[in-house]
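First, the structure itself, so that you have it in front of you.
One protein chain omitted, others in place.
So, chain A:
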Amino acid sequence: MLDFPRWKVWSICLLLAAGVLLSLPSFIPESTAERMGLSGLPRINLGLDLSGGSHLMLEADTTDLAKQNIAKMEEQVRTEMRRADPPIAIGDISTTGGRLSFFVRDASRIDAAVERIRTLTQPSGMTGQRDWDVQVVDSTRIVLTPTKQGLAQATDSAMQVATEVVRKRIDEMGTREPTIIRQGAERIVVQVPGLQNPAALKALLGRTAKLEFKLVDLTADPAAVAQGRAPVGSEVVAYAEPGQAPIAVKRRAMLSGDELIDAKLSYNSQTNEPVVSITFNSEGGRKFARVTQENVGKPFAMILDGKVLSAPNINEPILGGQAQISGRFTTDSANQLAIALRSGKLPVALKVVEERTVGPDLGADSIRAGTLASVIAVVGVVIFMLVSYGRFGFYANLAVVINVFVILGIMALLNATLTLPGIAGFVLTIGTAVDANVLINERIREELRRGRTPTQAVEHGYKEASRTIFEANVTHAIAGLIMFVLGSGQVKGFAVVLLIGIATSVFTAVVFTRMLVALWLRHKRPTSIHI
């Protein structure tokens, strides 16, 4: 037990030295590290509560997604039925209740219809189930219900696109090192360090940015429109700006935002009002030229996320694939819209369900307070151990101090994030790390009282206490693990420190101090121990 061959001493020392070395880059400020060319070294990340910044959790609006899913299917079904030879006439299409159902006018062609529709469904998942369930009711009606897997797949692909769009939009804002991660099936977590006012970011991310150009329906009766009624083939749309009467527009969009390749902030040459200049791709440009040519003198509406921005008259055909979106913008809001349009439309509406923003001052205060508390805790514990156990307390203290650095080193190696609760975990670990030494030292005292020689007492002290230490720490680690698995961000940060601390403290407090004590015993061969 007290036999420490040279190789063992060396490996323990090297291991601990490596841990301490790993922790050192984290103490150098980032800017200094870059200047010294050390920026590649592993360092501890600071959580947003310490560095300041914004944490946003976005959740997909799944009802919106389900609706879109059905609308898309409806479109496909219509096309497919038209393509049949001769076309299959359908009617009474209903999309309520989360499914698509329609009536096939010629009952004898129902089998042909079903067959064509089946080609529209895809297998999804491992079970061989398809994404839509096709049923025939009363031998004239076809009902299409999305299966669970089908919906999950639709959500997943929408979220993949949404994550990319979110990433593009945040990158466009020019913030530093944003973290964007998918979480679970329908959530995206966005973390932007250093961001003080997330209002602009939230506004940007909360916008679907679905842009459509639609002709205004001039045949609509203004009184009916005010009551929300529009002629067949048209719909009533409200203005984005409050106080303006809604207008009726054609349902069919003449052009959509999918066909643009660029959008940027510019100013109207006459009014000097901020506007968004957009450039269409070649196909979009051709389409835009054609419809404007056909509708000179008529107004068209620019509709963003279902709200009218403005409805100017088409004074002349717009050729060349460029247009301006006006709508009482400020420079900021025009710029935001330009970013949103450039980064593409979100396939699903996102809603902020959790937000945590910490100002940089509070973060800096927390670091300062946390460091102070850690230092005072170490000093307090060190003094207390020293007056209680003398030389053995000194060894324990050495272990605690090394332990502090090793924990930081391992965190840097794992690229773990230090949060404010993490600092609390740190301070707590300082308090509990000496527990192992307290157990050992008290045991040695007991063995000495029983009349054992110093060597025997130390040997037994370590042996008996080690078992207890192991058991106590296993249970402690169970609590830590549960926290790590179930905890959310901040609690996880605490659990990480706690778990690393449990592992390292057992090593430093048991193995390392035993080595120190053994070396001392071998060197001095004391006849009595003062403990």
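Note that in this section contacts are C-beta pairs under 8 Å (C-beta built on N, C-alpha and C of every residue); 3 or more make two chains touch, one makes a residue touch a chain; residues count from 1.
Heads up, the rule we're going with is that contacts and distances are computed from a predicted model.
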- request: Using the UniProt record as the reference, specify the protein name of the hidden chain from among "TRAP transporter large permease protein", "Protein-export membrane protein SecF", "Alpha-D-ribose 1-methylphosphonate 5-phosphate C-P lyase" or "Potassium-transporting ATPase KdpC subunit".
  value: "Protein-export membrane protein SecF"
Statement: Only one of A:L41, A:V352 or A:L413 touches the unshown chain, namely A:V352
- prompt: For the full complex, which residue in A:L41, A:A89 or A:L428 touches the chain that was left out?
  reply: A:L428
Task: May I ask which residue of A:V237, A:M385, A:L408 or A:V458 touches the chain that does not appear here?
output: A:M385
- request: May I ask you to list the residues on chain A that touch the chain which is not drawn?
  value: 49, 57, 59, 198-199, 202-203, 205-206, 351-359, 361-362, 365-366, 368-370, 372-374, 376-377, 380-381, 384-385, 387-390, 420-421, 423-425, 427-428, 430-432, 434-435, 438-439, 442, 445-446, 449, 452, 456, 460, 464, 467-468, 471-476, 478-480, 482-483, 486-488, 490-491, 494-495, 498, 530-531
